[in-house]
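Omission of a single protein chain aside, the complex is shown with its protein chains in their original locations.
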Amino acid sequence: MEKTKNKSAFLTKTLEIFKKIGRGIKIFFTKMYSNKKSAIGFSIILLYVIVAIVGPLLFPYDSTVNTANKYLAPSLEHPFGTDWMGLDVFRQVISGTSSVLQVAFFTAFLSIALGTVLGILSGYVGGWVDRVIMTIVNIFLSVPSFPVYLMMAALFTIETPITMALMISIFSWAGLCRAIRVQVISLKESDFIQICRVMNMSTGHIIFKEIMPNLFSYIAVNFVLILRGSILASVGIMLVGLASYNPTDWGVIIQAARMRGLMNVNNVIIMLYPLVAILIFQIAALMLSQGLDETINPRLKVL
Amino acid sequence: MEEKTWNEEAKRPSAFKRAGRAVLRFFKKNEYIFSKIGFSLLTLALTTIFLFFLLRQIPGDIVDIYAQQLQYSRGLPYERAYELAVQLLNYNPNENIFAAFFRYVGGLLRGELGESYLQEGVSANLLIEQRLPWTLFISSVALFISFFLGVAIGGYVAQRRNGIANKIASGYIAVTGAIPDYLMALLMVTLFAYQLKIFPSQNNFDIFTVTPGFNIDFILNVLYHAALPILSSAIIQTGYWIMQMRGSCIGILGSDYIFSARARGLSERTIRKKYMNKNALLPLVASFGVAFGGLFGGSVLLESIFNYPGIGLEITARITSKDYVVVQGLVFFSAAMIIIVNLIVDLIYPLIDPRVKRG
Partner (left out) sequence: MTENIVTIRNVSIDYPLRKYTLRAVTNLSMDIKRGKITALVGESGSGKTTLSSSLIRCISEPGKVAEGEIVFYDTTDEGEKEIRVNELSEKEIRQFRWAKISMVFQAAQSALNPVMTVRQQLYETMTEHGLTLSKEQMEERCKELLGYVQLDSERVLNSYPHELSGGMKQRVMIAFALLLDPQLVILDEPTTALDVITQSYIFQLLKKINEEKHISMLLMTHDISVVARFADYIGVMYGGRLMEYGTVDEVFEKRRHPYTEGLIGATPSIIGDIGQMKPIEGSPPNLLDMPSGCVFHPRCPYCQEACMQEEPQTYQLQGGATCKCHLRRE
């Protein structure tokens, strides 16, 4: 009896929380869908995420080499044909989706976390904290990131999307941090924050209740931009032949096709599938970020 | 100045103090310059530390590998070879971390960026000397072409925002903004070099048919080999510069001084040249400088896709062959160049924009 009561109380509570979250998400979505660009961009990215989750279950990847089947033309059984080892290209691309997206989302979460925390700290506290953080940011902005990625990828073993994401985040937080800092500084000077200070509200309250909500949309845009950037970086690293931990990752497929020789039209076609997949994701992410930007700053729309 | 101070000090005891104050005033007066220089030096120093720690992650005893190589090639006893290796690599695994760091910095200060421990006689300096001209050639030509095209087109469409040209420009910006330059390069090299075979797929010139020097055959051959890399990089970058220039111009066109210039009866040509372009270009000149600084590291993927022997290709090749000390030297060089060029941009900017106060 006690148990069921507890259970029902627990249930209503969780339901309430879900309702609250649901309402928040609903507002976010209605806002996003009011703009055509962000609606299209978001739908495409959502499709990618669904493919990454559901795809491998429907079309599991089979890595048994069967050279008798090499370079088969597209057919019902092999929608994208097969490669030089007789492997199904369609299943490779599907299986690679989750690998690529994992890197992208991990990087985005890590960079956003680091960039936002340090950006707010730098902008809000100011003084020597600001100077120290900005100096560090400057280093990461002036050291060419890509060669360092390559050096690190060669020196450390990168075998999972998480290590890859960790590595890419080392550089990708810096730009965001600087941008957040500028936002926080301008917010700090704004009237309503000044009023909060005069009213002697706690710093925590000001940061979490007053500043953070104003940064949210800004962070959302940057999240999408970092998604783009991290896919570029991870595929780029794989194109050099490093960090090929997953043979179905798009970068690895492209690199393998390149190594097989682009004189052969079959290899070119194999390379094009993941390449087009990347391009579509890039365009979708660009549309989403621009659309979000427009809904957030309506005056941009005039341009 | 130093001497004068000393002379005065001999005459009057307070002269030293006054000279100190004068020096202080000199620093205060040029605060902008000194703070910029100081900040750049600090960034450079921290970059060095960062690379030093990365270097220490190299697996295996690189000094030992190099010493063995020297032992064979020069016929030295192992101890002598080891000493020589330490000296050449600026690195001694037996030292503590601070001594190692100072040895490393000492090498950089002497201008020795990094010796290869795999190939005797090869160093980062040598590679920079050989490869930098090629890297700068393709990347700066691409940058200049795209910058001037972008500025011209961006300025044009900003004034005709309802025209068809602006729609086309917007589409171009969107497409080129979504395609990364190296995928563009990959598509170009596949189509024009591997499939259609109209353009070469590797090298900076054909060593068998032309002789380097100032002759027309050589120049044409170099341009023929550089065409695809320049084109693919310029196509992507142009979109970026159009976007920057258009945005900058639209901001300027809405400003009060454009309205007042029109009210003063100035011709549209004057307004465009002296009012819009001059003001809109200022921030772009700064970004151009920053972009130029980035050229010194070479475009790693672009060069490796076209097999174009620049610094970028060298970095990928040396990473694959695990020649990390050289890679580190090349990375340090490009980081240093970015920092230096940024500093130069910061120092020059007040001269072109009267609003930024200098000193």
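Per-chain residue numbering starts at 1, and chain names A and B are given in the order in which the chains are listed.
Operating definition for what follows: a contact is a pair of C-beta atoms (placed from the backbone, for glycine too) under 8 Å apart; a residue touches a chain by one contact, two chains touch by 3 or more.
Bear in mind the structure is a predicted one, so any value in this text is a computation, not a measurement.
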Going by the touch rule at the top, give the shown chains the omitted chain contacts.
B
Of B:261, B:284, B:330 or B:343, which one is in contact with the hidden chain?
B:261
Among B:279, B:316 or B:342, which residue is in touch with the absent chain?
B:279
Mind listing the chain B residues that contact the chain we can't see here?
255-257, 259-267, 270, 274-275, 278-279, 282, 353-355
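Here is the rule we go by: only the chains that are shown with their structure count from here on.
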In whole angstrom, how far does the Cα centroid of chain A sit from the Cα centroid of chain B?
28
Spell out the part of chain A that touches chain B in their complex, as residue ranges.
135-136, 138-139, 142-144, 146-148, 150-152, 154-156, 232, 236, 239-242, 254, 258, 261-263, 265, 268, 271, 275, 278-279, 282-283, 286-287, 303
The answer for chain B against chain A in the complex is residues 39, 42-43, 46-47, 50-51, 54, 57-59, 161, 174-175, 177-180, 182-183, 186-187, 189-190, 194-195, 247, 250, 294, 297, 300-301, 304-305, 315-316, 319-320, 322, 324, 327-328, 330-331, 334-335, 338-339, 342
